[in-house]
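Apart from one protein chain that is not included, each protein chain of the complex appears where it belongs.
Here the chain labels run A, B, C, D, E, F and G in written order, and each chain numbers its own residues starting at 1.
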């Protein structure tokens, strides 16, 4: 399906990541959005509030993030594509509803423009310390998809991808920006609508009497039904059977929740996306994502200038984590150096993936600024010895 | 410090885990509590509501979990020991305030009587799928302590321990029960008050003019000050300096947040607690915690009966995870089998710790019931071959 | 007591199944010095359907808390019988409320004893104490927990002011059971 | 443009520092076909204190987005000068608002040019356009972004209806700069 | 003659019967009244969307054979707001308990009322938390007993009708489950009425509230409602407190007109944006 | 003669000055009035605890040299409730913005008022979210401009005085930052008054609200308050809407007596438990 | 399920789904024509469902149906086709 031209601001723009993300959402067909302001994500909702009335949509600022994070789900069941946007404290408040979306298989997008944490932390400064929360913040077993853009252009492109993945897998997608990428302004090229591929909502082909709302085929993703058309489906956050009816048993739980995690885990290959820079001969394998992957590019240059065979592996989709490819690369490396704006989050996943194949070294940073590429270089030099 | 006799119901009781946890809290000196009902944790608040008036305390049912999770922090700053209690959905709502407690170093206890998830899930049935949330559910970098009791007696004993650790480290402690342990009734022996050791609040010895509220010594834990005594301290969830004043910089962040994580990470040895059963000669090392550790005891018996040299490693304090000891044991084992009531949470930590020293195998279970020890045995037999 | 005994009590929600289990467990744990674990099936079932209390009694620390194959099954409703009878150990003891449960089909080897507990309870004027009648009946037919211990636990477990009524109910069930045993012998 | 140029603009919050950076970045990115990244120091600083916009200009894909050592520093307040002057590259270009900034101590090798931008802006009746005067001045003193491009970007970036005022302000700054260059030569 | 069918059946998921509600629980009565209102107003069943939170009442969504959503505790209203915003042509009805709507969900209630979101809220007030077994609700009368106030509730309860009114609801009524016809009529009215409508239904919870407070069984409650209800149509909502086992003022208290949120949006945006702005559908015909 | 000191200084963390508030921001005026109230009522500075949420106003806690807590957005009231419960002998004062207290925090506000928690809430109402740069607040007048309602606000705002009153506050007043003496007096009064007290202060936010709505600078706002405030002591709180740049009703509207939460608790528990029960300290002397 | 005997000119007919009934007694209490009484016999769940003690008095108003929390009873008008009475 091609993008609805109404939402596509085709052309070359000079936009910050927050604004670009908003444009991506509009291009992806988001017409109803809810949010609550919080630095540094506010610009996303501000832009969407001014853009939606132009394209026949509605933005409502809700009374809080909890309301926003469930209003989007009401809108999605109503047929809309919808998202909400927040940062640290607001995202923490949304955790119950991330779980609801996962359990009810409601395709929607949560944008998190990360700032320094924990708690109120550093509202106006960058961080990448919500990465584990994105994956584990709600109670119970579930899987999400998370994406970490590193430029305004990617904020646009990958926002569309986020909506598409949400629809394809019927999962909440966490769009993991950060203050730095959100407030960074660069050229953003928005293609014409017919160059933008949109994943259509997967509606059932069955008539109401044959439709089982939560019965999935081999792709493990059940089709949805339109409302008001006699399907009369039931949606619940309780453990439910294929009809969507609550069933309080370990068997129902196993059938449902296992599928929910498996639809992502067993199809991870279709979802994973990463970039590699100079990894062919890399002896020191740098791993970084989001804005930090750009900082590390500089380290890479510096290292190569010094004759160190460094390479960079950048997960673009961070959850599910592209562990398999990483392990392959690590096997050829002397050391793996993980650079992230936190005191160790994705590095845990890297350690698991590498599984002793090479020593893993973290270059932590509490956030509030970006890494100094020279500092990172020092570590690269150390491990390269 | 010895326990205040008022709160100690010395004697031998037949109590369920929820009630025993409540008695543990009272023995630990909890006199102010806030909560909001949710199955299967409700019995904790119900008992505390009926017990506190007897011992000169107050329980208030708040309007929601968000209110409860911050009211306890107000009470703690007011000098009280305080806790709140919830399950899945309610715990998810508390995530912002777990981060606040971590950031402001407010000693308090969050009791999570885990049920089947995600979302509303299986309210009346057990699960252990909030283990990663306990560690990662709030945004930003922080550390907590989490404890998983496996019997009503431990619900009592370890609840006291939870309060003590909270005070010693000035961190939120997550008390990770589950429906099964919470609703299981067994003998609970409550010792006399003078046999119960209570960690006193660490108050400053300095006069107000010399006191720096967030300046820590070598133990990395700053002393608190009493209110209303002229200390006039300031507490904020923003990144702050030693005076407690907000400072918006990467340097302040590094100084503060690094200490917050280090006070747990570098002192993990003091916190970790685990049990071992027949691990001396174990070729198959079972790993389980909470109620599942009791189920696995049966597997252990069955395995030994069959001549399989199996052993069990049970983390009692689950966060920080006792990875070092586990690795030692794993080195001697043919395989590690992790049994937990979820689709793979602590197993990730086990994999990291074992780091390839032995193959790690998960026996997952979606919750809603406990594992069948015979099923677990089958896996043990397989890996023992 | 030499070895682990698994007891399961089933019935409708509201019949006092859990209390019955509580009395047995408490008697064993507090007054007989045994290790006892009471677990319960909880939930919407508690509002009708088959609800159950499980008690594991053992002479030493009982680590594994679940009842998988009851040595003794007590049922007060047909759905409970239907749901749980398949689980019992070979040779298990089955106690059932006669007017509410038809113990069919009965697995071979199970020793079954019926009691008109509802009627006996109604004779005391309180249908509610049906569960306590069953506890008395159970006490008569097994010595997993001592009579003394059960009686003490009973008195401690029921609401203040209802001790006499409940002890009477217990007695009725107990005597009915003793008579039955005597007859069978 | 052959290589990466790092530009930093500093001042008080409210002086329009970000807009100035935006115009430069936009001119480069949209109209000069360069790669340009604008970043900003944000926050309470934006309510006073030293606030800044950083622009990295480069002929090819600029991956590393930060300005660590500006080639060009433009300052409109003393705190901004004090805070940022230490960062500049050897031989950097410094542009400053004369009445608000005393460029002392000046690191050796830095080429410094002052402009009474506030006064020039006030001559236009709107003190607010101080930032645009500075942009004009900047355009006169460097060719990192082409004049054409800056002007276009300026017109696109300011609120509708204020284009003329802003272009006038630009022109004032530009001319002042040209004169200065001519003098110096 | 074909076997007659209970007229309520077309509205129910009969494959899920029997339901989980206790004997004599008032929630089933509310469902009946709603079905009756649907029938009487000849409302197309597929034009109505049902949203519930969590609680005994919250289970209504699962028993009505309509597009239905059983969301999270306290959040039915914002879910409904999202649904209504995406599909203004649908009638969105929220059924939930007093704890759900006014304890944890209180903020959403007052904000939705203030904004005049075009949804219909049916609040079953049984003075307690039924689902979780009888904790103190924000409606629990002073000195009533609740498991978390075992020695008597000591907080002033909300007068829900007043709360809804003061937040801005355009329609506010209270009935008991005794008043089946009036309740059905109120539901019919709100199905027709644009804007935020709030109907409180006093309902027996025999298992929990009645039992714990020794108030007899469900039938006793119904008799009590019959005797003690005081018809107070149009009364000043400030006067509508419900004392512990005291008289219960019932009636339609508020019925006013105010543009809905989306109508207001169209007006304001239309003014500012002029012809550039295409009005968003509101689902309201006036 | 020693160098005279500003009488407000003993109440301030002078080591944190200058503060972050913008030129002409009304929040500083509120701080002055509070210091004045403390002085005038001779309240022991160490008997008062200050709690704030997040926002420009929420920064007050950080500038008052008292035990002070800067909590999370919207949650100052439940934090204060916990603090007060643990230490009923302390006076607990909440300072926060209208967004904090009534948007995200609205539920806590109405429940605390209902329960009559003995805390004093000073709500600085600048009709917008200052800290985050001007989004729509639940107090924003219809058709005012906010960054998230760039074409004009289309939601009916709350009348905060009415909301607080209807939820049960025992003291409700509204003043503007022009009314410094009256405001100081109101603060003095609430420091003495047991129960949930709510003081709304209309304050200029020149940087955001005034500017975006082209309402001039802070001084223009103060002049406007002076001209347009309408003294309405004791007025029916339903009549206290503040139209966009219309007249602002000010005054003390509610001043009633009701036992506090802890007093009520002692009464109810005392009744039920008799001599077994030791009353909990309430901090109230009547 | 329909009651067996229908004496002269009944205007309505009441239908009971005995096994679904939970015996709350609402229908018995609030039937305006006092048609119903609780059975002395139990249903399978142990409740006493209603029986039409005076079936001839039934006017088919379906008030019982409106009151029944378990959808276990309803009245129908005889003669007129599924008319729906409403006095509001």
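FYI, contacts are C-beta pairs under 8 Å (C-beta built on N, C-alpha and C of every residue); 3 or more make two chains touch, one makes a residue touch a chain.
Owing to the predicted nature of the structure, the values given are computational and were not obtained by experimental measurement.
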(request) For the chain that's not shown, point to the residue among F:48, F:222 or F:235 touching it. (result) F:222
(message) Which candidate, F:29, F:122, F:197 or F:215, sits in contact with the chain we can't see?
(response) F:29
(message) Using the document's contact rule, name the residues of chain F that touch the chain not shown here.
(response) 3-4, 6-9, 12, 17-19, 21-29, 31-33, 36, 39-40, 177-178, 180-182, 184-185, 217-219, 222-223
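The definition used in the following text is that only the chains that are shown with their structure count from here on.
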(message) Between chain D and chain G, how many steps is the shortest route if every step has to go to a touching chain?
(response) 3
(request) Determine which of the two chain pairs, A-D or E-G, is joined by the larger number of C-beta pairs in contact. (result) E-G
(message) With centres defined as the mean C-alpha position, give me the chain C-chain F separation in Å.
(response) 60
(message) Rounded to a whole Å, what is the gap between the Cα centroids of chain B and chain E?
(response) 39
(request) Two or more other chains in contact with one residue: find those residues in chain D. (result) 43-44
(request) Return the residues of chain A touching two or more other chains; collapse runs of consecutive numbers into ranges. (result) 53, 63-64, 66, 89, 96, 100, 119-120, 123-125, 236-238, 248
